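And then subunit A:
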Amino acid sequence: MSAVLIERGLAFVSSIVVGVTATFQLRNELPVRGLDAVVTKVLLALMILGCVLALLASVNVLGAAK
Partner candidate 1 sequence: MAGQPTSSKPQVIAPKGLGPFFWPYTLLLTVISLVIAGGILFANLDWLLPGWSNPVTDRAGDVDNLFKFMGVFGAWIFIYVAGYVVYFAVVFRRRADEPANSIGVQVHDSPNLEFWWTYVPIVLLIGLVVMSTYIWGKIFFPTEAPGLTMEVVGHQFDFEYRYPGVATSLYSPKDEMHLPVGVPVRVLLSSADVLHQFWVPEFRVKLATVPGLVQDMNFTPLRTGTFDIACSEYCGVAHSKMQGKVVVESQADFNKWLSALKGHSALQGTVSLAKGDPAAGKTVFAAKCAACHAVGPFDQKVVGPGLKGLTDDAAHPNLVTGKAPTPDNIAAILENGYAGPIGNMPNEQANGLSSTDVANLVAYLVSLK
Partner candidate 2 sequence: MATTTLTGHAAVEARYNDVDPVYAETRDMRLLGFVLVLFSDCILFSSFIFAYLYLRTSAPVWPPFVDGHQLPRLDTAFAAVNSVVLFGSGVTMHFALENWKNLKKGAFNMWMILTIILGIAFLGGQAHEYLSAQMTWQGSAFGASFFTLTGMHGFHVFVGVVYLTVLLVQANRGVYTGSKYFGLTAGTLYWHFVDVIWVLLFYLFYLW
C-alpha cells in the first residue's frame, strides 16, 4: 500500500469529518446576529466548500491523477 493511497484515504475520511462538523457549526451559528457572526457564517460556508474540494481531490475527481 503506497503512501499516496494512505494520504488519499486520510484525506477522504478527515474531510468528511471536518466538513460535517463545520456544517453543524454553521447551523448553530445561523441564528446569531452581529457583524462577527455574519462574517463567521460566510467564512464557515466557504470552508465547508474547501472540505468538499478536498473530498473530491481525495477520490481523484479533481486534481492530478497519481
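The candidates were selected such that all candidates are chains of the complex that A comes from, given by their letters.
Here is the rule we go by: a contact is a pair of C-beta atoms (placed from the backbone, for glycine too) under 8 Å apart; a residue touches a chain by one contact, two chains touch by 3 or more; residues count from 1.
What you see is a predicted model; the values in this text were computed from it and never measured.
> Mark the candidate that touches any copy of subunit A in this complex, from 1 or 2.
Every other option belongs but stays apart; subunit A touches 2.
> Where on subunit A does candidate 2 make contact in their complex?
Per the touch definition, subunit A meets candidate 2 at residues 4, 7-8, 10-11, 14-15, 17-19, 21-22, 25, 28, 31-32, 34-36, 39-40, 43-44, 46-47, 49-51, 53-54, 56-58, 62-64, 66.
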